[in-house]
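Moving on to chain A:
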Amino acid sequence: MKQSSGTLKSALWGLLLVTSLCAHADRAAPTLVYSWPVNAGPLDPRGYAPDQMYAQAMVYEPLVRYTAAGTVEPWLASSWHVSDDGKTYTFTLRDGVRFSDGTPFDAAAAKANLDAVLANSKRHRWLELVTTLERVEAPDRRTLQLFLKHPYYPTLMELAQVRPLRFGAPLAKPGEPVGTGPWQRVESRLGEFDRFTRNPYYWGAQPAYGEVLVKVIPDPNSRALALQTGQIDLIQGAAGEITASTFVRLRDQGFASALSAPLATRSLAINTGRGATRDLAVRRAINHGLNKQAIIDNILYGLEPRADTLFAPNLPYADLGLAPYAYDPALAARELDAAGWQLVPGASVRSKGGEPLAVELVFLGTSALQKSLAEVFQGELAKLGMQISLRAVEEGALVSRQREGDFGMIFADTWGAPYDPHSFVSSMRYPGHADYMAQRGLAIKDQLDQRITKVLASTDPQQRAEQYRFILTTLHEQAVYVPISYLTAISLRRDVVDHVQFGSTLFDVPFEAMTPSQEH
Partner candidate 1 sequence: MSAFAAVPHKPLRLRWSLAAGALLVSLLVLLAVFGQWLAPHDPDLIDVGQRLQPASMSHWLGTDHLGRDLLSRLIVGTRLSLGSVLLTLSLVLALGLLVGGVAGFVGGKLDLLLMRLCDMFMTFPTLVLAFFFVTLLGTGLTNVIVAIALSHWAWYARMVRGLVIAQRGREYLLAARLAGASRWSRLRQHVVPNIAGPLLVLATMDIGHMMLHVSGLSFLGLGVTPPTAEWGVMINDAKEFIWTHPQLLLWPGLMIFFSVMAFNLLGDALRDRLDPAQERH
Partner candidate 2 sequence: MPTPTLELRTLSVASRNTLLVDQLSLQLHRGKVCALVGSSGSGKSLSCLGMLDLLPQGLRRSGGELLLDGVSLAPAQVRGHVASLVLQNPRSAFNPVRSMASHAQETLKLRGVHGADARQQMIECLAAVGLGDHQRVLESFAFQLSGGMLQRMMIALALMAQTPYLLADEPTSDLDALSQARFLELLMELVEGHGLGVLLVTHDMGVVARCADHVLVMDAGRIVERQDTQGLFDAPASASARTLLDAHHLLTGGHP
């Protein structure tokens, strides 16, 4: 898709060369320059907005860390043992770990952090483990015991999450982040940047970079320009750091780029409890009627693999070999006819018993990507005789519509690793979710919720896999969702930085693994 007039391209190259020459590369303690839309925030170990998760992941560490393969590896806990009844977890803490202020990390410090979570359980209750955790004991300096009210298999997964179950120095003053992680935040200037330097007491290998400077750049276009003009070295993440078209343009200009494995699913939730989408045939027709591959190739520039099921196969318990809904408009039309949605000659919209086949698609007005996708869906489904009316809303209204089920179809991505599939599935049981509202119209919704509760409490992996198969297969066959593509993190870097890898979750960026490249 090379499309730019001659003078424009040469001007850009000129711009690039001039700026990269004068970019300073001081050799003393090399600095990696990254960017984020907002400041990192006070960085409380258990803090939510305004604390930014990428920064919390740099400073605070979990007992066990989530890996790309979907399992957990020992981290602050060198080993652990789960009791037979699945209700007691005993962790042996790694020795010689100290906080960035030099104080030791031991069972007492760990217990203090977890007790603080339990004390404020009202705020942290959204995480299932917090409601199931009874109490925490520290029998000796290197042993930590967690007692649960009932078995809860995703305990280790939820301990791996960025917040709230990570560990900060108990005596640290608020706003002074002190963690055991490879980095410590030394300076934060509002609206400008946050500066992280190496944690001198870090138990692991010291990072190659001496400093990570995170500039505050809210606008994706400005971020792309900052990379071009050498003001930043790296763009990485899955939170819409830059638009797909800009990524392709910069990649074509020679910036080293990479795409991560699928981390979450970009999908539409269909309301089974309201309007024409109550009818399974309509939902199946929608799944068959969308040419996902063409959309991905043109709107997403082929950056995200096509999604056929709600969860990517590489996620735990999700590799079920479900039959995808192939793009087959003819089949979709036949199914609609069979279900009684007739297209009266002369009319452009099908109807059944006087009710027009009209569905309201709600999307985020400020997201250019969702707007483009919505417009393409509208165009494609119109060919099937379906009238899709688009409703653009801003963030706050989108959430309230998801809560109240005030939508025909709505953009509702999954939460991504490490929440998928267990936390996401678990949340389906509670009203106030797009998923709960979408599934409300299913006859077997209650049975589904019971199965979800059972799967979370099951201790036997084989039985757990069986429950997941039922849940995911039902959701797939009832076509409650239209999975579009698997969200991947993108990475673009100037050739001053090497060994750039992706974090195993949506939120962390492994700066500690990156090294300044040798040539410069």
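With respect to how the candidates were assembled, all candidates are chains of the complex that A comes from, given by their letters.
A few remarks follow.
Basically, a contact is a pair of C-beta atoms (placed from the backbone, for glycine too) under 8 Å apart; a residue touches a chain by one contact, two chains touch by 3 or more; residues count from 1.
Because the structure is a prediction, the values reported are computed rather than measured.
For chain A in this complex, the touching partner among the options 1 or 2 is candidate 1. In the complex of the two chains, the chain A residues touching candidate 1 come out as 1, 3-4, 8, 12, 220-221, 224, 243, 245-246, 249, 294-295, 298-299, 365-366, 368, 371-372, 374-376, 378-379, 390-394, 397.
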